[in-house]
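In this view, the complex is presented without one of its protein chains, the others remaining in place.
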Amino acid sequence: MSKKTINIPLGSQHISLLEPVRFKFECENEKIIGVDSDVGFVHRGIEKACVTKFKYDAIPYVVARICGLCAITHSLAYTTAVENLLEGEVTLKAKYLRMLLVELDRIHSHMLCLSHVCENGGFEAMFMQIMGDREYIMDIQEQLTGNRVQFDFITIGGVNRDITNEIANNIKKNLNIVKLKVFEYIEEFSSNWSLSLKFQNIGKLTLDEAYSYNAIGPLARAAGIFTDVRSETNYLPYEDIGYEIQVGKAGDIHARNFIRLNEILNSIQMCQNIIDGLPQGDIITKLKGKPNGESIVRLEAPRGELMYYLKGEGKSILNRVRIKTPTFSCIPAFMEVFKGSNYADAPAILASFDPCLSCTAK
Amino acid sequence: MKVSIKKAFQNLFKEPQTIDYPVSAIDKPKGYRGIIEYGEEECIYCLKCEKVCPPGAILFIHTETPSLNLKNKKSLEYNYNQHLCIYCGECVRACPKPDEALWQSEKKPTIGLKEDRVNDSWFEIEQLKNSK
Partner (left out) sequence: MINKIRSTLNTIVKDIDKFYDEKTYHFLTLNGVKIDEDTTEIQWIFSKYNSINEITILYCLVDQDDMIPSITDILPSATISQMEIVDMFGISVEDTKKGLYLDVDSQQMPLSSCGI
């Protein structure tokens, strides 16, 4: 006698979803046995626009508007790929300022993900508190670049604005305040039974599955793989400012929360080291020529690994721009983790993966 | 667990974090990105700002009543759309005279109302440019 299965959607409109994604679960008595997904709700045709309408020096502004949370990483990856095809070199001071902003972006993106995990667990007071403390980071981003979310800070050859002594002192003051708050969060996450301890052994991704499904980002590091793009590339001098890789073992939701908290602490230390050791020099250099050839660049966005492939033929409009975003390559891993868990745990598992659908459906 | 109970009690007596704008003022930091302003007497009509703008918010079109600037040899006139502009500042960096002919102020852009015909007047300017 075969058991009957029913199809339940976790639809594109759901009370706990932040992103427009639709899953169709095939359930047998509350356990999920089959998954079907649809991710193309916000497709805007950016790859086609980059090769027909915009010239190669306007594309950093187009590509930054793919996503709101990882805007600076898209812009930086494209700019590094084009600078590989032109003649000239970027100064060390510009590289340090670029790294400062990438790490500040990582801090505020991880705080947003943690507050969403708290809200899905039912603890709304913690959600409000983390969002309130995130305003310290948004303030220093506004003083440094002029905008809170879409910092139009990076151009081909360097950065746009310089840092003054007053802004540097404000950054250090705010980062010290945020560091004390993060220690309080670590205390809460490790001892409060209504928050994170009830998520142990739920949404587990084992080490073998992580290798075979090519997982990236905090997902792979929580399962035990020692992989991080910051230690596998050398466009930016990360080893000079004290970068350390954070790896967990269990692979469930509780381990992923702790990976993100430890990465926030490491990023705060790196930002303070950058401000103490900032070199002198110019912030922008003029690069000559038109892009000719192929180049591939990988960077570490807050959600994983981001890759750009460019091909140019010596004209001002490029031939091909291929963008691979981190959530795009994690979708087969999502669909594997859902099988075997209860239907009631599905919103919590989805929030701990930290999906960003406007990056996926570009 | 005790920490969160203590914090919940302290939060009863704190005031909310929201700012009552526009009743109370907010402090804007220095370097606010405002609208682009143009000084016509110093312009040399090299058209670099028009080539560099990513969304195409600056257009120079032919006009019957040109200005008295000696460098304006093709009788062009400057047009700027503050609703298409993304306030990136690329035009100011490309200009050969950045503080005299073109600069970025700290004023907020105005609201686009229907009576001002914001979209239709810009589409007419774009058609004049494309038909040349």
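As written, the chains take the letters A and B, and residue 1 is the first residue of each chain.
To be clear about the criterion, contacts are C-beta pairs under 8 Å (C-beta built on N, C-alpha and C of every residue); 3 or more make two chains touch, one makes a residue touch a chain.
All figures in this text were calculated on a predicted structure; none of them were measured in a lab.
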The chain left out of view makes contact with A
Which of A:S12, A:N174, A:S190 or A:T227 touches the missing chain? It is A:T227
Touch as defined at the start, partner being the missing chain; which of A:R148, A:K172, A:R320 or A:K339 qualifies?
A:R320
Cross-chain touch to the chain not pictured, restricted to A:V39, A:I59 or A:L205, is A:V39
Against the hidden chain, subunit A presents residues 39-40, 43, 45, 47-48, 51-52, 211-214, 226-227, 232-234, 294-296, 298, 305, 307, 309, 311, 319-320, 322, 324, 328-329, 331-333, 361
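We adopt the following convention: only the chains that are shown with their structure count from here on.
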In whole angstrom, what separates the CA-based centres of subunit A and subunit B?
30
Subunit B - residues contacting subunit A, complex
1, 3-4, 7-8, 11, 17, 29-33, 52, 54, 86-90, 93
Residue ranges of subunit A in contact with subunit B within the complex
54, 57-58, 61-62, 125, 129, 132, 135, 142-143, 146-147, 152, 155, 160-161, 184, 187-188, 191-193
